[in-house]
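The block underneath contains the structure these notes are about, expressed in structure tokens.
Heads up, one of the protein chains got dropped from this complex, but the rest are sitting where they should.
Coming up: subunit A.
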Amino acid sequence: MQYEAVIGLEIHVQIKTRTKMFTAAPYEYGAAPNTLTDAVVLGLPGTLPVLNHTAIEKCAKLGLMLGCEIAEVCKWDRKNYFYPDSPKNYQLTQNEEPLCIGGKVEIELPGPSRNVEGEHRWVALNRIHLEEDPGKLTHEAFETVIDFNRAGVPLAEIVTEPDMSSSTEAVAFLNCLRNMIVYAGISDCDMEKGQMRCDANVSLRPVGSDKLGTRTEMKNLNSISNVKAAIEYEIERQTEILEEGGSITQETRRWDVESGTSFSLRSKEEAHDYRYFPDPDLMPVQMDRARVAELEAELPERPLDKQRRYQEELGLPFTITSVLCVDRELSEFFEEALKTHNAPKQIANYITNDLLRELSAVSEHGESAHSVGQSKLTPAHIATLAKIIDEGVISKQIGKEVFTEMFATGEMPDAIVEKKGLKQSNDTGEIEALCREAIAGNAKAVGQYKDGNEKALNALKGPVMKATKGKANPAMLDQLLKKLIDEGE
């Protein structure tokens, strides 16, 4: 029998706020252990949680970005469990009435090669709820140590429908999701810092069946490559069991990065029973519809919408839009440059080739400046450079030299051209003399040209370019050489 996989993901994303979900204790990654707590974080007797309005609005914005419906009213419940990552033995979460309902995310699958755009499809979401992060446990040889800095950080849990069928789709989903969340400024989604974490639910069913099989849940997937490896391992494991006539046990499994395998944590017999009940300390939230509309209006254009627009309206190829659109800062830099000089292709080329190359070279040298915002270049630099090339003031060749110079110094390209005397030479007299010399010095190339080989002209252009240090206008040079050879006949 042929089986197909059904995959659903649960993604936890730390919402970027200065303070925690239910108290004003601050949070930042990498602080010394247990320096970011207060009475509410530690769940001391007599303390009361108070909702963080900023976190609620950011979570609503996340929901809007992902096409969710924002609930009229939402509320918080207690999820009771005993585990040392929770100081108060329950987690405040939204079980019954989450803030964001439904939703869908457009994903782009990999194409047949890097340069070719892949298929797009939509992945349905079930909900997004807003809860608190637990503390961080570090398991040592014989003991576990606890740092509560992370406890209480606003955490959005994005739950998809079982709507994916391969590890490739899951990876595409996570990449597209991350791009959107970073775009909207809701989280930096740095998986290494725990800002985005993923659990994967996997089940198999006979191809064509519409009934879901027994699923397992994979925990501890803290990088996109782990998600991919864990899903592939689980599909293989379940396929083997089913092919041997066995059945799948509903269980939670932990992915072990080092061995590249997963092992069972707890089975259905001891399934979760969290005894959820509404938290009596927190009042429900009623989302003001006018405010929701305002939040929606603040959303940035979604990366894949932008990619479509750049392709359709600006005529840019996928090889460029795929680089330009995943980075909001880069695409805004690009659009700003267009305001100075409306030449999308040239400007996009400068940004995605020259600028990114120089930026990565800087990063490789261990210096900190590696993002567009940190470089000395402004959109006006790139736009001006493209403009003076289009106007024939300098050649493309000289443009490269100017680019390197302006990247290093931050000087405007026209100033560099002026200072270094790089203006393209349109002095026909001087160039004509050089052309005559070149024609006289290379009878072979002239002969080839006359026999119809246009390329032979390049052999004549070389010396002229060299003599003018690249400043001769190539188009003019071309015409002049042809004219002189024709006249010489």
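As a convention for this text, a residue touches a chain if its C-beta (ideal position, glycine included) is under 8 Å from a C-beta of that chain, and two chains touch if they have at least 3 such contacts; residues count from 1.
Rule of thumb we're sticking to: contacts and distances are computed from a predicted model.
Enquirer: Report the protein name recorded by UniProt for the chain absent from the figure; options are "ABC transporter", "Ferredoxin", "Aspartyl/glutamyl-tRNA(Asn/Gln) amidotransferase subunit C" or "ATP synthase subunit b".
Expert: Answer from the UniProt record of the missing subunit chain: "Aspartyl/glutamyl-tRNA(Asn/Gln) amidotransferase subunit C".
Enquirer: Which of A:Gly111, A:Gly246 or A:Pro284 sits in contact with the chain that's absent?
Expert: Hidden-chain contact among the options goes to A:Pro284.
Enquirer: If the hidden chain were put back, which residues of subunit A would touch it?
Expert: Those residues of subunit A that touch the unshown chain are 17-19, 23-26, 32-39, 42, 50-56, 73, 75, 80, 82-84, 137-148, 219, 254, 265, 273, 275, 278, 280, 282-286.
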